[in-house]
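Below, a portion of the complex is reproduced, with chain positions unchanged.
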């Protein structure tokens, strides 16, 4: 059969199993998490409203809810959260972009990597970005989150030489067309080293960044 | 009749009469310019190809052709080119945006205002913009020209406190959709003090800037 | 450091600090306003619902709520509202455009400039516009607000020789696509001297107009 092809996802240390919570009932999420706990060391659930989170936490122990990111995270008690050296920079433009940036940061952490958050550094006040340049440059990879005109990834991309994962958000109004404006900006960026995920897909931004970070950095507390 | 309402455009000193050359024949443009010369001190024609320009210059004296802007300019021999103090900054992102930026600059000059050109300062290398910050800040108003992701006006808008006229260009490929990407970026800018004209409309950018500049600055060599 | 570059916004007399209220809680807005009051003479908050406004006004004294514009304005008791000579015309097409026009007018005033409102003068009854022509022509700059086909800025632009800031609104239905129809009309205007801000962005329209007005007019009660 196909077993030889090893299609089945092996359980790799530090890779969370991820549940997309939108459109799932509290009951369904609880059942899924219970099953996953037996086989995985880390579980991440995204798009969980505060009400759902409270109900789920009553039935499952040790779930950490992040209100901004709207995520639930669980890990085996013996498991360390951060497994790798170095860090991923999660850079965001405005206050309203925070929920997406936080989804990215939480995903990075769920993948066993450290996330350093740099917030409110949109291009309309470029000095705020420059003030944080050292910390961004020293990251392995940046996740850059912006709505409205979505210009921040271009500015960051021009200042760093590592890969930038750009996350457009639906923040804005009028001719932003639910994030299309930011998405087009990022796809058309004149800076090199930028690639883009879906509108509001903080999870995707964080997941891509962590995949890169893990390959590029050694594990903490061990010599590879 | 309507004469009392003064609908007819009075001939104001320093306002050029403008001819839109696209879709007009060499013969038509020559005829129009000849008529205008009798009544105006300054004439600007835009969207003139080099071939057309050469043919027109053979028939009309003292026409200056700008190859990048693709404009023809004529002024009465006694007329000074620059009539007002101060200057307009014409800032552009990339080499391919130059033809639009130059159309803007030539229009500013045809309106009797000085244009200072700052080129190749796109956001992917933000230090190039910062190196030119003093000269941009000292202008009365900026025309900012960019294609692709169209992020430059946001960056400039955040660094200056004067009005910014943003001109999106059709420069780019793929998902730039003929300049739509840059237009949406500029319309959705999170910086205040930015307003936008049509894609590739360097003329409009320069005209708006000059209208503002003339109101804000005194005439050279006179006390208003 | 960057201090030499003077990135930090100096406190200029008559420039309000502006709070974008959408998506912020009552508590957050109160905290922000309290902090700003210590350092600024004028504060404007936009996109504030009547309910939020009432709650905020209970905690902060001397806030003026404009129900149509949905803005809160505060100024230092010693500060005069209008600081400059002359006025900005705020011209709007239909009754439903009033909320956007009023946001523009309140912004103009918050910037220390006088706003003269001319309402309900849409192109479908052009005589209404012509009846108000003198007052519009005597302004320094016009903010022109229209939804549906967004034709008003073209008509105004053809009648005045000062700059026109066009504000498309989402007013209409069917193929207006949330204001896209009006936005495209204004961006494609055949009148010169028109530039455009985002759909429903009354604040942007007013802010741009005031920037121009302040440069073009002397302060009241002083000889510059």
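By letter and in written order, the chains are A, B and C; residue numbering begins at 1 in each of them.
Following the convention adopted for this analysis, a residue touches a chain if its C-beta (ideal position, glycine included) is under 8 Å from a C-beta of that chain, and two chains touch if they have at least 3 such contacts.
Remember, it's a predicted structure, so these values are computed and weren't measured experimentally.
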| item | value |
| --- | --- |
| Entire complex copy count, 3 subunits given | 8 |
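FYI, only the chains that are shown with their structure count from here on.
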| item | value |
| --- | --- |
| Size of the rotation, in steps of 5 degrees, that lays the CA trace of subunit B over subunit C | 180 |
| Geometric centre: closest chain by C-alpha means | C |
| Whole-Å gap separating subunit A and subunit B, where each centre is the average of the chain's CA atoms | 44 |
| Euclidean distance of C-alpha centroids - subunit B vs subunit C, Å | 26 |
| Multi-partner residues of subunit C (each touching 2 or more other chains) | 5, 7, 183, 198 |
| Touch list for subunit C against partner subunit B, complex | 5, 7, 12, 18, 130, 133, 140, 159, 161-163, 165, 183, 187-188, 192-198, 203-204, 207-208, 211-212, 215-216 |
| Complex contacts: residues of subunit B adjacent to subunit A | 93-94, 122-126, 130, 148-151, 154-155, 157-159, 172, 174-177, 180-182, 184-192 |
| Contacting residues of subunit A [partner subunit C, same complex] | 95-96, 125-127, 130-131, 173-176 |
